[in-house]
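Only a single protein chain was left out; the remaining protein chains are all shown in position.
Think of it as A, B and C in the order they're written, each chain with its own count starting at 1.
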Amino acid sequence: MRIGVYFCEMGELDCVNLREVMSYAANLPNVATVRDFGAMPKLSPAGLAAEIKSQDLQRIVVAGDSPGFYKQAFTHAMAIAGRDTDEVRLASFREHCPSGGMGTVRAKSIVACAVMGVPFRLVALPDTTPVNPNTLIIGGGIAGIQAALEIADGGQKVCLVERSGTIGGHMAMFDKTFPTLDCAACILTPKMVAVDQHENITLMTCSEVEEVGGEPGAYKVKVRQNARRVSIKDCVACDICAQVCPSRVISDFDNGIAERKAAYIAFPQAVPNAYVIDAANCTYVQSGGAKCGVCAKKCPKECINLDQQDELVELTVGNIVLTTGYDLYDAAKIERYGYGTYPNVLTSLEFERLTNASGPTSGKIVTKSLQRSKRTKQDEWVFDAESGTPPSSVAIIHCVGSRDANHNEYCSRVCCMYSLKFAHLVREKLPDAECHEFYIDMRAFGKGYEEFAERIKAEGTNVVRGRTAKVVEENGRMVIKGEDIISERMIDIPVDMVILAVGLVPAKGADELARKLGIDTDRYGWFSELDYNSDPTDTERGGIFVAGVGQGPKDIPDTVAQASAVAAGVLKSIAVGRGVSDVADLSLEDIEARAAHLVRI
Amino acid sequence: MDETKQEHRIGVYVCQCGTNIAKMVDCDGVAGEIADMPGVAISRSYKYMCSNPGQEMIIADIKEHDLDRVVVAACSPHMHELTFRKAVSQADLNPYYLEIANIREQCAWVHEDRGQATAKAKDLTVAAVDRVVYQEALEKMSVDMCPNCLVIGGGIAGMTAALDLADAGGRVYLVERTDHLGGQIAHIALTAPYLDSAREIVEERVTRVMRHPKIDIFFESQLTALDGYVGNFQAAIARKGDGAAQTVDVGSVVVATGYKTFDAARIPHYGYGKLPNVITSLELERMLRAGRVETKEGKPPQYVTLIHCVGSRNLEYHSYCSRVCCMAALKYAHEIKSSVPGAYINDVYIDIHAFGKGHEDLYRRTSEANTLFLMYEKNDLPVIRKADPGDDCDMLIEVNESLSGESIEIPADLVVLMVGMEARDDCRELARLVNISVDKDGWFIESHPKLDPVATTTEGIYIAGACQAPKDIPDSVAQARAAAARIMGRIAHGTIEIDAMYSEIDPDKCSGCRICNALCPYVAIEFDPATHKSHVISALCKACGACVAACPSSAIKARGFTDEQIFAQIEGVLG
Amino acid sequence: MAIRVNPKLIEELEAYGAQDVSKCYHCGNCSAACPFSKEPYIIPRRAMRSLQMGLEKKLESDLQPWLCYYCGECSAQCPRGAEPGETMMSLRRWLTARYDFTGISRAFYRNWKIELIAIIVVAIITGIGFALWGLNTGDINVYSGANAFLPASQVHVFDWILAGFLLTMLLINCGRMWWFTVGRDKDLRLGAGDYLRKAWLMPYHFITQRRLSQCDEKRPWMLHIVLMLSYLTMLILIMFFLGEMAAGPEIDWRVHAFGLAATVGLLLTTFLALRGRIKKVDALHRHSHETDWMFLILLAVVASTGILQFTLHRTGNDAAANVAYIVHMMAVVPMLGLEVPFSKWSHMAYRPLAMYFAELRAEALPARVPKAELPAAAEPARSPIA
Partner (left out) sequence: MTFEPKIVGFLCNWCSYTGADLAGTSRIHYAPNLRIIRVMCSARIDPTFVIKALAEGADGVLIAGCHPGDCHYSEGNYKTMRRYPLLKKLLRDYGIEEERVRLEWVSASEGHLFADLVNEMTEQVRALGPSPVKSGLALDMAER
């Protein structure tokens, strides 16, 4: 058999030395010709057909970062040349080439497999190695919770590490969830409680992964347990410490639209249901024990130890699951929307808290009012159920920081739907208020989503196709400037509140964590999966899994599905006592030998 | 009846659910009134009963006030009955000494008059108190969990689930209706958004499945019957043609039957079947595979048009979005362009659903390749007609283009209809066979749309892939794995508890008339000729209660739904 | 009657500099960012759309490209890098070619080499022509007065011939512009009265460049107006005071002052423009069509040689001054003869006309009934232009 190997690049690959790969390909058995068409080539099937005939090729291998974009030219050429069109194979480097040194070697093995006509993924099944039955899950959002429960219900020990003082993640901040509109707390809190009560789950809050060593099947992980300074065991969440605490802090759980004390609990249903001392803002801690300390004195259960120190905990685990989730893109970077300039321009999460029954206005949607802050001792714009007036007109702007070459090019996947949900909440709570929604494409792709979108339109929300260009102030009122593309008009709508559907970005520190674990991220910082299609939750490294938004924006059902999927990988390995090792462990020789073997049988 | 109550110590908890309930129901008021009822030891109202502190409160009270019955007035029992049963049992009280009054979904959320809503909430709670008195201590049974598993469907979802389960050590019976594995992906050349080889995915999965010692494949076969219950199913599998079915014992079932593509001929606008050069995406795949993208006349097309949402997002056909067509269309734009470099590609769409990882990049690339995107309004479908002899094209597509506000005509030599996904014709049949439900579109219903997308209302039956709703490959794979995980968990335990709600026949009352025997859909009632009486095989009984209502000598008792309990509840609601 | 889309047009426009139009996914951001985007002229997106769809007829009769002054805001904000500003620029080039009945303009824009060659040829002919003529009628060592190498009076005549040619060309093309954009539109009800009432808009916009001054960024307007006025002054001086200019020290001080001011203006602005295009920092200078370069260079040469001959003459080097004069003419003639009617410089005439026509259209258009009524949508502005 005579084989031709052709390189066509999209020009998005820096981790592979193509020259080297080409000379390697040239020396492979049966390879008659190797040619480089360079970046973004314009190929003519007729021309290729002539070459196929002249070279008398029976198989073509198209190699490159995304060779699929050029495959059809060769298939067509094979057809013209009267050859078997199924004999065009792809050697895709983008898919399986890790960054760093490994890239070139991997590219070679991919080419080798393609030349021999066997699927790389089949050949590159990593060897197995003995696995420690304990599992570490990093990130206590819905993904982490789901994965933990699945694995623990499977009878295996799980350690769930969460950076903040409570599990629940972003979902715990939400009021309702689309498209069914059932309240997030109602479906999440039981799961949180279940995690807390599960005999197989060790919950480590206020904790962060410091260091990862060891190898697949037996990872050695150092976890820093930041001092909570309140005994989880004894605290009954009586709130006295918070009442007596003199130091007021912006509440991160409420996304900055409310205050809390330095002694606080994120929300009433927090799990573990115990208070936390925010060391960075605690007078006692900051003064080195010189000042304050009143909470410890007043605590009826005497379960506050302000002098508690951080601890380093050593864990040995067989599998690690990454469920670190996301942060919101910094809306202030898009000056023209006036976030940070106009008080009543909110991010999506701020609105979630505002409309949430357990939020600062206990769910009343009002505009901010100017009040003297006890914290800063000066007038500030704050949400206040009493003095705040309900907005008579609200604008919701989609794709803030998403689908934009100047910010993030990707789509954040959830914004369309939660924006529609916001519209519903506004119209439900303020039937007289106008609600305007500005979108580019209405991405209602999930089960029941399209129906939901139609319902929101029917409820009287003004859904406009056209991205808002700017929010300006005209005689004391915010005005939305945009183009209503469908009805051929310029938008010029005065509003009292603007909600920015801000896109998602990888959680702070995710990149660093990826480095510690030795896994790749894509150019936006989302964790790279082993194979986009067939292994969406595995990674290059054996026994390290990704699930949820950390791997790419996702809604709750998809996140939950992935989290459970991860459990399959973990439970499987424990059931048979052996997990997979790193794909990188396979040498080029191994791959060649295996491929050759597969061809023979 | 009050006497019976007197001797009880009932705890009543009215949940405010944040403001969800409190907004329409005076929870404190209800709790206050109930407090005076005979037998009620304690009656409280709280912000979130489902929360940790809420549950702790119940547990503490049970111990402190030694309650023997608990009533929670909150959301639907479908939501939290289990949560609270767990809480109750943690206080060493039988979990079935619990009654839920649904004052949220069926009261607070559906009424507008606070007075009336509060009154109704009270009635419902009172009824629950009346009923709970007659609740009995029930014990769950535990049965063995068979480690074998039945997977229906040999597509990517089915194969993935099968592989995971087999790797974990269980035997897997894989039933495939055709004579090959791979399902829909077997017909696809490349996958969106990265245009990776679909063939390699299939080759890899199929090879592994075929070679796996623990997977038995039944080609051209179908499930004909499923008896038994979670952990102990007997599945009858019959090869097409011959009637003789083979029965296998399995502990769980994964339904991964996938979808079928929409029949484009149903839409008159597109003249599919009449105009020779109007083809479906599947037919295009065939062309691409053969390497020849050309018109019926055998010429390379100069103008190619891709039409999105064929059968999807439309009032007359399917209201839902088929989720994968947008990306597939963009993929085709590139494939056609690379096969016929001179071709002009027009893409007629409603919204571009480029929501996933890498999707937006593909969309951008497609634009950069000079693909012309033309937008039409939902339900204002384009119309395809033959061009005039003079024209430089075969067909003309009339569209009211939204982005320009013009009504335009698009020249076309080849039109590709992006046909959407549809539930398989036999979905209802299969649903009945394995005892799960389907939604209005024929997709299988998951037990919870958000938190449990793989389980179903029937224990031991799981759904994966596009049979639950349209899905792309990664999402199908994830869901298949999720199903596998759930089953592995079950297998690891070795045994499973089955619900304590089932029917019992009181031998003293049974007249042996055998009316019930025939009635039971699960053949759970056996007649014992020796004693001349019938009895229930509790593990098979699914507690529908059909027999109970039918028994002429009221000898059958539906545990958890006895006549006394329901009578009491009736009296309760009628105040 | 449905309009036929033509996916080929977008390819044709690439030659005119529109490289990124296909990237646009119509979010509408640009139209809202544009200070001039007012109904019924929603720019630049709608023009972008017509171009993508290849609605040639619609574009041909479209005034919107002329209403854009390329402040670059739209391009800066575009989420897809579709360069709406540059697209409008390219459309202006394409329209210039459309208006021009000779087809020369089209040739220039589609292939810049042709323009370059044309310029060189004309320059050489001019050079040789003037040299020969000068040599056998005058004395190379005499700049002005009797026996001058190139006596002002004769050159003046030549100027007028050139001006005549140039004017005819422009008038015909402007006529065509009128026909495409206003004349042939059946829906427009325009009487002579309307034309007269609005006629003031032309000189108004020509002189003040009012519209450009409405851009958020003021600097381009200042440069533009300086360039424009200097150019105008020069034109007037040459047309009516050439004698005085060529005259010796006894030159009328006003002419002197104006002349020098104009020259400085020209030199300064061309220098800044060239620098901007080289540095490519602000959006409006990121892309340069070859014709832009040629125009600027010509202008620079004209101005510099102009001032050069003047200085040489004053410093008594008449011979050198005459040589400079010839070089000057070699630049002036192609600029006036080619650039003004057939290339970039013609926008000097088309823009004010466009303002005028746009206003007429807006007035005469039957009130459009929008597809969907918005709750708080702004009323269409009465006067979209002034």
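We adopt the following convention: contacts are C-beta pairs under 8 Å (C-beta built on N, C-alpha and C of every residue); 3 or more make two chains touch, one makes a residue touch a chain.
This structure is a prediction, so every number in the text was calculated from the model and none was measured.
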Which displayed chains the unshown chain touches: A, B
Residue in contact with the excluded chain [from A:Ser54, A:Ser99 or A:Thr180]: A:Thr180
Given B:Val40, B:Ile58, B:Leu124 or B:Ile185, the one touching the chain that is not displayed: B:Leu124
Touch with the omitted chain, as defined above, among B:Ala91, B:Val129, B:Leu223 or B:Ala558: B:Ala558
Chain B residues touching the omitted chain (full complex): 76-78, 102, 104-107, 109-113, 116-117, 119-120, 123-124, 127, 428, 432, 435, 437, 439-440, 445, 457, 501, 519, 521-522, 542-546, 548-550, 558, 561, 563, 566-567, 569-571, 573-574
Footprint left on chain A by the chain that the document does not show: 180-182, 428
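Throughout what follows, only the chains that are shown with their structure count from here on.
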CA centroid of chain A to CA centroid of chain C, Å: 52
Whole-Å separation of chain centres (CA-atom averages), chain B against chain C: 66
Residues of chain B touching at least two other chains: 352, 364, 403, 405
Where chain A touches two or more other chains, by residue: 403, 465, 485-486, 488
Complex contact set, residues of chain B against chain C: 303, 344, 346, 352, 363-364, 367-375, 396, 398, 401, 403-411
Of all residues in chain B, those that touch chain A in their complex: 17-20, 47-48, 50-53, 55-56, 75, 79-80, 83, 156, 160, 164, 167-169, 189-191, 194-198, 200-201, 203-205, 207-208, 288-293, 313, 319-321, 323, 334-336, 338-341, 351-361, 364-365, 377, 402-403, 405, 443, 448-454, 468-470, 473-475, 477-482, 484-486, 488-489, 491-493
Footprint of chain B on chain C - complex, ascending: 2-5, 7-8, 10-11, 22-26, 46, 49-50, 52-53, 55, 58, 80, 371
